[in-house]
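Dumping the structure here so I can ask a few things about it.
One chain of protein is taken out of this complex; the other chains stay put.
So, chain A:
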Amino acid sequence: MEESSTRTEEMENVQKTEKKKRSKEEEEEEEEVFNLNNKTPGDEGDDEDPSDSEDSVFSGLEDSGSDSEDEEEEEGSHEEEDLKDDQILQPEKKKGGLTAEEEKKEDEYRQDSSDEEDIRNTVGNIPMDWYKDFPHIGYNLDGKKIFKPIRNKDELDEFLDKMDNPDYWRTIHDKQTGSDIILSDDQVALVNRLQRGQFGDLHFNEYQPQVEFFSSDVMLHPVTNRPADKRSFIPSLVEKEKVSKLVHAIKMGWIKPKRHEEAGGRFYDLWANEDCTTSLARLKMHLPAPRAPLPGHMESYNPPPRYLFTEEEKALWEQQDVSDRKCPFVPRRFSSLLQVPAFPRFLHERFERCLDLYLCPRQRKLRVNVNPEDLIPKLPKPKDLQPFPTTQSLVYRGHSGLVRSISVSPSGQWLASGSDDGSVRFWEVCSSRCLKTVQVGGAVKSVAWNPNTSLSLLAVALDSVVLVLSPSLADKQVVSASERLLAGPQGEEPAEEAGPVTWTDTEGEELNQGIRLKIQHPKPVQQVAWHAKGDYLASVMPDHSSHLQVFIHQVSRRRSQNPFRKNKGLVQCVSFHPIRPYFFVATQRSVRIYNLVKQEMTKKLQANSKWISSMAVHPGGDHVICGSYDCRLSWFDLDLSTKPYKMLRHHKKAVRGVAYHRLYPLFASASDDGSVIVCHGTVYNDLLQNPLLVPVKVLRGHVITHDLGVLDVTFHPSQPWVFSSGADATIRLFT
């Protein structure tokens, strides 16, 4: 019996060792603990471990059930060694089985099976309270009763033991044998280590390099030399069978493949059709419904007396149409809130409110967030637009009356000025020296130097006469050429003697002074203007009631003609186009442009000002500036519009004179406020680009006399210098 049991034990041990792949020591230690607890929680796990570890060595496929064969074949070679090992161990075990408990304990180290029956007590894994009424607690291997220890501990003993026994904490009651075991230090340390999750053996190196027996590497000496099975290359029959079963089931309709739940159940997206942007906009641009205004004093049940209607007001209220009423009810007074009756029109009012909410157009007003500074056009700095006149350089003194008009000779050497003191003076520009004074006997309204450089003539308008002066300040050839021009058509008797204009040669003193021709007009002449060629001269006689306001004189043939048959308004000033045969006539409100060849009006510029005072034509001929008595300067782009391209309101008082520079992009305006404002005005050849107008300098210097400031302004023909004449009888040069 004993031998057979040991025999079976041995066999089991052998099987066990065969299955295990772990190291021996580890197992032993584990066993010890399990034995102490007399439990075998790891039993089943141990059983399955080996199969797990040897799993899937040869193929990724699940080869269920075919494990055991492999293992047996594989491990057959190891069997003998293990058997030997067990035989060596056996004698000790036999001893342990026969000897006392201490020895038994030692034996336990040799026993490595936890699923084995407890050899100290053969009752098996049963609840031990079955034996609580017996004096023994089981039977040993030999079938003898194992008696309970005599000691019968009650709670008090337990407590005293706890208090007194220093080893109490390491004392364990073994239910199987009913004895108390005091754990040794080593065992306590082992328990602690295991509780911390460490290996039981102190000396076990858990990080020792592992030998990968079954890896992808081709080994020189492989663990097994067997070639791979054929079945690892062919599809698994089992799987095939399973799949075909499923397929068959599906075909037969036994299994229905899982279907996706159809979209659109009970709930659906109300705004699915709305595209994202509008919905976002709807959220972003949320507009709250307009609030009904809070009730005021008028709605109060006890309003202040001033809100209460008088009889007239009440009558008026009743007479008014419902829609006209200011308030939809009559304020009434009650001594207390209790007495307030129900509002008779409550439903109606609610309905109105709903209507309001429904019908009121809720629209977000786009607020324009513009920095006001961005609206100011970017203008270049005046510094970058140089040259332009900046400082007063010379003052031409000599006149005793206000200087109404100035003109610079086309060479730029001489300046002519006409004054109310009845004289015309000629000045040397560079030294401010008056070289010549011609007494003409009347307040000079206008002087104009002939723009033709091969002539040296000055037209002077005073009273009802236009004088043509030959100042003989130029080259002798030029002087003689201009005198020849003035001599008129030889031998040809002027036919229109009877006309309103008479031409006379001067004699005697006047001739010595340089006055060559007198053109007598029927009315006072306000302005004279030369054509660029220097042969034609236009004179202006402003008159409300007559069509005889403008004359065009041809100096070489001594002929005059009135180009207009109708009175289109009070003519202020005229000018010839510098290049083309156009004639500009400025009346009070507008500027008319006539084509002299076709003899028709081509354009009419609306100045948007009350009274035009002066006009200048750009040397290119496509731009016109007009100064007006209402402080404005308007720039017309003839290609652009008949309305002013720009209105400049820099002057405080009436603008008296305007001028363009012949070469530089400059224009200037003179005003009664005593200042001359020089502006930069670049004109581009590109028709798409608008002129660039920048005011660059305010020039002051003239003293305001009798509320008159600067009366005339003109540019030097070649330098960026501007001359101005003022009511203070001076002419000033700004450079």
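The working rule: contacts are C-beta pairs under 8 Å (C-beta built on N, C-alpha and C of every residue); 3 or more make two chains touch, one makes a residue touch a chain; residues count from 1.
Keep this in mind: contacts and distances are computed from a predicted model.
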Among "AP complex subunit sigma", "FHF complex subunit HOOK interacting protein 1A", "Ribosome biogenesis protein WDR12" or "AP-3 complex subunit delta-1", the UniProt name of the subunit that does not appear here: "Ribosome biogenesis protein WDR12"
Among A:Ser411, A:Thr506 or A:Gln554, residue touching the chain not depicted: A:Ser411
Which of A:Ser432, A:Thr502 or A:Gln520 contacts the chain that the document leaves out: A:Ser432
Hidden-chain contact residue, picked from the options A:Ser323, A:Gln477, A:Gln599 or A:Asn685: A:Gln477
Full-complex contact with the absent chain, from A:Leu394, A:Val655 or A:Ala727: A:Leu394
Touching residues (missing chain, whole complex) on chain A: 387, 393-394, 411-413, 428, 430-433, 435, 474-478, 480, 718-719, 735
